[in-house]
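Note that one protein chain is taken out, while the other chains of the complex remain in position.
Here is chain A:
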C-alpha cells in the first residue's frame, strides 16, 4: 500500500519537542520516524466539523497530521455538544471552524489549521480539495456526499467516508484508482422524503465518535501506507448489537464517474441530482433540505398560519383545534397540550378526528415540515379547513412562550 502523500516532497524534520510528543508512535516500527514525518507532511481535509468531523479532526491533530483543513459554514449550537466534542460550551454561537481551531490548537499547537468557512459547492470543491492528500467526508446530506465523491474521483484523492443514522454507521474508503467509489455503491440518491429522515432522526451521541475515529484510522493508514484500508469494503457498525461487519464492494464497470467510460467528467448540480431545492447559506443543510415551510400564505393548498395568529385565535377563544403530529418521545420533551397523532399514523387514524371534518384544524410539529405533510394528508382525507403552523413549536417557544425548552 503506497502512502497517500506526495512522495516527491522531502519529508519535514521533527523537532526535539515533536520527538518527545510522538514517542509512542516513534517506537512503533510501523510508524517510526519516517511515518511520523509523513504525518507531519500530510494535508487532510475534514468536510464537516460535526459529529464525525469532531473526533476525526481531534485524533488527526493528536497524531501529528501537519495540516488539517476544515470545511463548515455553520455555527456551534448547544444541541451539537452531545456529540461534537471539538466544540465546547464556551464556543456556542461561534463559527464551527473557529471553535474547532481553538480545540485543535489547544491539543497540538504545531498543527496548521486551514479554515474554509463556506459551504462546499460544485463551484468551489475542486479548488478546495486539490491541495489535500486525503479527504475525510463527514457531512450530513446526500448532495455533499455525491459532490465530495465525484470531486475525489476527478482529483484522484482517497476519501475516508463515514456516515451514521441513529444507532448505525457505515465507513469505507472511496475514490482510489483500484477501488470503488460512493456511486458504485449507490448510483442514485434516494428521493427526498422516501428514506425516513429527520422525523425519526436523532443519533446516539457516541456513535459518530466511533465512526469518526474509524475514519481517522483509515486516514492515518492511508498516509502511512500501512495495513489494509477499507478500499473495496464497507464496514457496517451496529452500536446496539455492537456488531461490526464488512461487506465486499465492487467497482461498478458502468459507474458514471469512476468507470472506464465516465459520463460525469466535471462536477454537476448536486441539488438537482438529489431532487431537492438548493440549501440556503444560513442554517444546516438538512434544515434546508427538509425545510420548514416559511412565509408563504398558502403552500400546496395548505394555509400557513403564524404562531402569533394562532395565539390570537386561542386568546379570542375561537373554535380552533390544534393537533400535534410529532413523535411521543418529542411530546414528552415539550408540548402545547394539543392531542398527539404522529405524522406517520395520520392516514390510519383520521377516524379519531371524524367530528373535526369541517372544523378549523391547525397542525404543528417541531418546525413546520412534518405538519405540512400531515396537513396535506388530512386535506386528502376530506378535512376542509386545515392549516399548518409555521415554524412549529420552536417558533412558539421563540415568539410566544420563551419559558418552553427548545430541542
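Methods note: contacts are C-beta pairs under 8 Å (C-beta built on N, C-alpha and C of every residue); 3 or more make two chains touch, one makes a residue touch a chain; residues count from 1.
The working rule: contacts and distances are computed from a predicted model.
A.B. asks: Name the absent chain as its UniProt record does, using one of the following: "Molybdopterin converting factor small subunit", "ABC-type cobalt transport system, ATPase component", "Quinol:cytochrome c oxidoreductase membrane protein" or "Peptidase".
C.D. replies: Per the UniProt record, the undisplayed chain of the complex is "Molybdopterin converting factor small subunit".
A.B. asks: Looking at A:170, A:219 or A:304, which makes contact with the chain not pictured?
C.D. replies: Only one listed residue reaches the unshown chain, and that is A:170.
A.B. asks: Looking at the whole complex, which of A:53, A:158, A:179 or A:209 touches the chain that is not displayed?
C.D. replies: Of these options, the touching residue for the absent chain is A:53.
A.B. asks: Which of these, A:109, A:241 or A:402, touches the one chain of the complex that we don't see?
C.D. replies: A:241
A.B. asks: Using the touch definition up top, pick the residue from A:188, A:269 or A:318 that touches the left-out chain.
C.D. replies: If we include the chain that is not displayed, A:188 is the one touching it.
A.B. asks: Give me the chain A residues in contact with the hidden chain, please.
C.D. replies: 48, 50-53, 79-80, 83-84, 138-142, 145, 162-168, 170, 185-190, 194-203, 208, 234, 236, 238, 240-241, 245, 247-250, 284, 286-287, 290, 292, 344, 365-367, 369-370
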